[in-house]
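The complex appears here without one of its protein chains, the remainder shown in place.
Our next item is subunit A:
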Amino acid sequence: MTIRHHPTDESLMRLAAGSLPAGPAMVVATHLAGCPQCRERVAEFEALGGILLEESAPVPMAPDAFAAALRAIDAEETRAAAGKTARPAAKPRAGRAPATLPGGIPLPEPLRDCEIGPWRWIGIGVRASAVKMPDDPEARLTLLRVGPGRKLPEHGHFGTEFTQILVGSFTDEFGRYMPGDLTEMNHDIEHQPIVDPDGECICLAALEGGMRMTGPFGRLIQPFVRL
C-alpha cells in the first residue's frame, strides 16, 4: 500500500505536543498505524519536545516537594511489600467495538477500544456511525460510509476536517485518496470530494473547530457528528 496523502507537519507536531484535540488525534493515530514515515516524523517532534523540555529555565519546586515524592514512593513500596497491588486491576471495557467494518474489514487498531454506534442513514447513499472514545466521550469522531459516485457530506466553511480513508477511494480537485491516505480539508479551500465509481468508501472523520453544517446533508449529519 503506497500512501500518498499524509497529515501536515503541523498536525504531526501538534499530535506529538499533545495539543491536537482527541477526535483529530484519533484520525491521525489511525493514519500512523499504517505509515512508518509519519511515525518517524512524530518521533522527531517528540525529540523536539525533549529538547524544549531540556532548555526550559528551571522553576524551583516547593521546598518539601522531593520529600513528598519519596514519601509517595515509600507508601507504594509498603503496599507492594504487603502484597497488595497499588491499583485495582483494570475493569474490562463495556461496549466492545465490533471487530470488523462492513465487508469484514478489520477495524484499525487504534479504534479497538472505541464504541462504534449503529450505522444510520443520513442521506441518499450516505450512512454515518458515531464513534465514542472511552477516554473522551465528548470528542466527535464519525465513521462515514458513502456509496459509489456520491459526494461526501459537506460541512460549513469553518475548521479543519481530518479524514482517513479506510476502504474504497474518493477524488477531489487535489487528487485521489486511497486506503491509508489522510486528508486535511481546510475551511479556506473549496473542495467537494466524490467517491470513485468502483465501490463504496468508508472513512473516519473528525472536525477541529466549531461545527456548522450546511445544506440538507449537513443538517442531517449534524446530530450524529455531535453524538
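Assume contacts are C-beta pairs under 8 Å (C-beta built on N, C-alpha and C of every residue); 3 or more make two chains touch, one makes a residue touch a chain; residues count from 1.
The rule we apply is simple: contacts and distances are computed from a predicted model.
> If you had to name the missing chain as UniProt does, which of "RNA polymerase sigma factor", "Transporter", "Succinate dehydrogenase subunit B" or "4Fe-4S binding protein" would it be?
"RNA polymerase sigma factor"
> For the chain left out of this view, which of A:Leu32, A:Ile122, A:Ile165 or A:Ala206 touches it?
A:Leu32
> I'm checking contacts with the chain that's been left out. Which of A:Pro58, A:Gly83, A:Gly104 or A:Pro118 qualifies?
Of the candidates A:Pro58, A:Gly83, A:Gly104 or A:Pro118, A:Pro58 is in touch with the missing chain.
> Tell me where the left-out chain touches subunit A, residue by residue.
8-10, 13-19, 22, 25-26, 29, 32-33, 36-37, 39-40, 42-54, 56-62, 65-66, 68-70, 72-73, 76, 90, 109-110, 113, 134-138
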